[in-house]
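To start, I am sharing the structure in question, which I have written as structure tokens.
Note that one protein chain of the assembly has been removed; the remaining protein chains are unaltered in position.
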Amino acid sequence: MNKQEQQGMTIIVKTVTRLTFGLILLYGAYIVLHGHVSPGGGFAGGVIIALAFINLMLAFGRDVTLKKISKGSTSFFESVGAILFFGIALLGFIGGCFFLNILPKGAPFRLFSAGIIPFCNIAIMLKVGAGIFAIFLALVLLETEAKERK
Amino acid sequence: MILYLLCLVLFSLGIYCTVRKRNIIKIIVGIMILEYSVNLFFALIAYKENGRAPIYSETQDILNMVDPLPHALVLTAIVIGLATTALLVAIAIKIYEKYGTFDITKIRELRG
Partner (left out) sequence: MIRPYDIIPFFVIIPLGGAFIISLIGKKVKWFPDVAGTFATLALMIISVLSVWIVNKYGMQVYNVGGWKIPLGIGMVLDGFTCFMLVTVNLVAFLITLFSVNYMNRYTSKWLFYALFLLMLTGMNGVIVTGDMFNLFVFLEIASVSSFALVAFGTEKYELEAAFKYAIMSSVGSAFILLGIIFLYSYTSTLNMADMAGVLMQKGQGNIILLVSVLFLMGFGLKAALVPFHAWLPDAHPSAPAPISAMLSGILIKTLGIYTLCRLFFNVLGATQPILSILMFMGILSMLAGVFLAIGQWDFKRLLAYHSISQIGYVVLGIGIGTPLGILGGLFHLFNHSIFKSLLFLNSGAIEYAIETRDLKLMGGLSEKMPITSKTSLIASLSIAGIPPFNGFWSKLIIIAACVQAEHYIYAALAIVGSILTLASFMKVQKYAFYEKVQELTAKAKEAPVFMCVSMILFAILCAFTGLLLAPTVKGLFLDLSVKALTVGTGYARLVFGAL
């Protein structure tokens, strides 16, 4: 308990982070799901979700965050996002062409419209969010390894 | 016109940083400035006189929009820049671990 209190930042930062973590995730999900109606889309939403987790790591320190999301699960989500995007592109072969838009397109400005684009946005969100968090995690772990070797 | 000249100033600043600085981190910052100046130039050439943002909405007509294609391409180029920078920073951290310094005049194992 003592070691956890010494890592990370002060208690004010920790409380505020705990309160805003869910709100940041909600905002990122909103930007991803409305990607075909308003500006944003998969990449921007993925970056916001990754920033929520990076916020958590900065406020609470490395060990607490790694217990919640391990390195293995980050790699797993990254690969799942890539394979999902790739699978959606391959499904276009049913319609005859690579990457064809095969789902019904609906009326503009509705949430359920524009064919495969919302699913592509979700796949990109998984890949980009996990990818940026994995880059940050790799840099933090590189520093830890360097310190341990000294 | 003066916006494009400022882009050129940023570009030459990026090349100066890459070529003249001795610290590895400053060279990486120079590469980032170089790439961002090219992206900025790309987004700026899309402008038309009295154009508005190219967002399709129910209430406004599809008139007078600036060119939307460079905006999409700049997004891709920014992501590519991010990937390159992340890899460069990881290589720089490992170089510090192996050589003990960030000074490129001292990192000269390969010669000839």
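Note that the chains take the letters A and B in the order they are written out, and that residue 1 is the start of every chain.
Note that in this section a contact is a pair of C-beta atoms (placed from the backbone, for glycine too) under 8 Å apart; a residue touches a chain by one contact, two chains touch by 3 or more.
Computed from a predicted model, the values in this text were never measured in an experiment.
Novice: Against the chain that's been left off, what residues of chain A make contact? List them.
Specialist: For chain A, the residues touching the absent chain are 75-76, 78-80, 82-83, 86, 90, 92, 95-101.
Novice: Write the list of chain B residues that the hidden chain touches.
Specialist: 11, 14-15, 18, 24, 27, 31, 34-35, 38, 41-42, 45, 69-70, 73, 76-77, 80, 83-84, 87-88, 91-92, 94-95, 98-99, 107, 109-110, 112
Everything below uses one rule, namely that only the chains that are shown with their structure count from here on.
Novice: Could you state the distance in Å from the CA-based centre of chain A to that of chain B?
Specialist: 23
Novice: Spell out the part of chain B that touches chain A in their complex, as residue ranges.
Specialist: Residues 55-58, 75, 79, 86, 89-90, 93-94, 96-97 of chain B touch chain A in their complex.
Novice: Note which residues of chain A are touching chain B in the complex, please.
Specialist: Answer in residue numbers: 38-39, 43, 108-109, 135, 138-139, 142-143, 146, 149.
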